[in-house]
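In what follows, a single structure is set out as structure tokens and then discussed.
In this view, the complex is presented without one of its protein chains, the others remaining in place.
Each chain gets a letter, A and B, in the order it is written, and its residues are counted from 1.
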Amino acid sequence: MSVITLLTDFGNDSPYIAAMKGAILTIAPECRIIDLTHGVRPQNIREGAIILHDLHEIFPKGSIHVAVVDPGVGTDRKILAAKLGDHFFVAPDNGLLGPMLESYPQAELINLTRKQYWRNPVSKTFHGRDIMAPVAAHLATGTSLEELGLPFDSPLPFSLPKIRIHQEQLLLASVFHDSFGNIITNLLWESLDISWRDRMVSSRVLEWRRESGEAIEAPFVATYGEGENGEAVCLVGSTGRIELAVVQGNAAERFGISPEEKFSLRILY
Amino acid sequence: MSVITLLTDFGNDSPYIAAMKGAILTIAPECRIIDLTHGVRPQNIREGAIILHDLHEIFPKGSIHVAVVDPGVGTDRKILAAKLGDHFFVAPDNGLLGPMLESYPQAELINLTRKQYWRNPVSKTFHGRDIMAPVAAHLATGTSLEELGLPFDSPLPFSLPKIRIHQEQLLLASVFHDSFGNIITNLLWESLDISWRDRMVSSRVLEWRRESGEAIEAPFVATYGEGENGEAVCLVGSTGRIELAVVQGNAAERFGISPEEKFSLRILY
Partner (left out) sequence: MSVITLLTDFGNDSPYIAAMKGAILTIAPECRIIDLTHGVRPQNIREGAIILHDLHEIFPKGSIHVAVVDPGVGTDRKILAAKLGDHFFVAPDNGLLGPMLESYPQAELINLTRKQYWRNPVSKTFHGRDIMAPVAAHLATGTSLEELGLPFDSPLPFSLPKIRIHQEQLLLASVFHDSFGNIITNLLWESLDISWRDRMVSSRVLEWRRESGEAIEAPFVATYGEGENGEAVCLVGSTGRIELAVVQGNAAERFGISPEEKFSLRILY
């Protein structure tokens, strides 16, 4: 019984989510369908890409992840399927798989071309329901990737902004606000070299300087509960990314931070 | 393993959705439960009716669709079950099944009266949990429609507004805004005669005139990506209905269109 996860920008109220599930269950009645999220901001490929990258690994090996943030639906953009690590992915070729493909640069990609695995007819406006969901369902029932189309080796590139280090400052960016208003950044703790990590852990206060010049001071803590209520803190979040949070509060609202804002981070003392 | 779908106006935050699922699983532990949508605007029977009509067919044949938009709960309004085409439906007799019943005018309806298939006691305020969910679960485990109650032949009628043609204009109405702000109308592309369709496909610009007199000009396109970002376009949406959209934008917000607004649509050139 395979697991199929769905990530979309449809919003939780949308009956289009159910349409994808109906298309899947018609082909693969036994598979498990899990909503990864439908709260990606409309047509925000970057946000979908990072959630897909950060969340997929918690699912059982062999899970099939369908990602539909697809402003180019119906145009000549391709739709891809791939096995990346231990997981399968089905998504438009628009960057949604970008961070995954950076991790698996040698992966074989399939350009979905075999219409016998699609719904018929295919609407021009909803390939999530008519191509991606049925293809995922066929993968769940044992169809191989190779049967679904042709090899493809030039996916649209898409990278998160890279961390840079400049004069003892880390130049980073927020990539996602979670539902508590915590500011999740592109900085993975494991990617920091050990001397930076040691200094951060033993520091007392970090400074997050915004492009506006405003500075937010926040101690580096292990968990939210180590700070005072209402205090800004900096910590390693549950997906391994450095985040800026307000204890029992909402950092995004408190500081008016946008989902793609840049910061320079330094150890104040 | 039957599929039961749930359509309600409870809102996704509501624990009442889970209450219906618990009631179902207690009777039919193996059935699949899919959320069709819980985003119907509160007590908006018309919106629930159209989503139910447009979305049910994507599910496997034999699926059971439970629809709870039920302002008359606890009064003497009846609750109906029916097989319409290849699908089962359970819903209050308040018009929710109206568009379905127009498609299947000969269908046998059952007025739910057999209390042995309900929860006991039955609350006066939540028949979704206490009558409709358990009845759907019994259908899923093989109970026949006839066992659930008595034949009934006078359901409350409910129709979507009909399309009219007046002096080369199509008089139509929005019936639903999707989560991208696309304006879905009561005009089914397949219901238009072939000469209208030909002329629309070969037209360059359509005019949507609002009751206020304001005119919105929009080219007829095959898919969103054919327009420019920010441009209003007109197309056949994924459920076969004509819709008005803004490319990479939100038409409902941009034009301030209400969910039940009327338009006269004509080919400008």
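Definition applied: contacts are C-beta pairs under 8 Å (C-beta built on N, C-alpha and C of every residue); 3 or more make two chains touch, one makes a residue touch a chain.
Here the structure is a predicted model, which means the values were calculated and not measured.
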Hidden partner chain, touching residue among A:113, A:144 or A:248: A:248
Omitted-chain contact residue, chosen from B:123, B:191 or B:229: B:123
Listed residues A:145, A:170, A:183 or A:235, member touching the removed chain: A:235
Positions on chain B where the hidden chain makes contact: 10-19, 21-23, 25-26, 29-30, 33, 42-43, 71-75, 77, 123-126, 129-130
Contact set of chain A toward the excluded chain (per top definition): 1, 3, 5, 7, 12, 32, 34-39, 51, 54-55, 58-60, 63, 178-180, 222-226, 235-238, 248, 250
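Going forward, only the chains that are shown with their structure count from here on.
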For chain A paired with chain B, centre-to-centre distance based on mean C-alpha positions, whole Å: 32
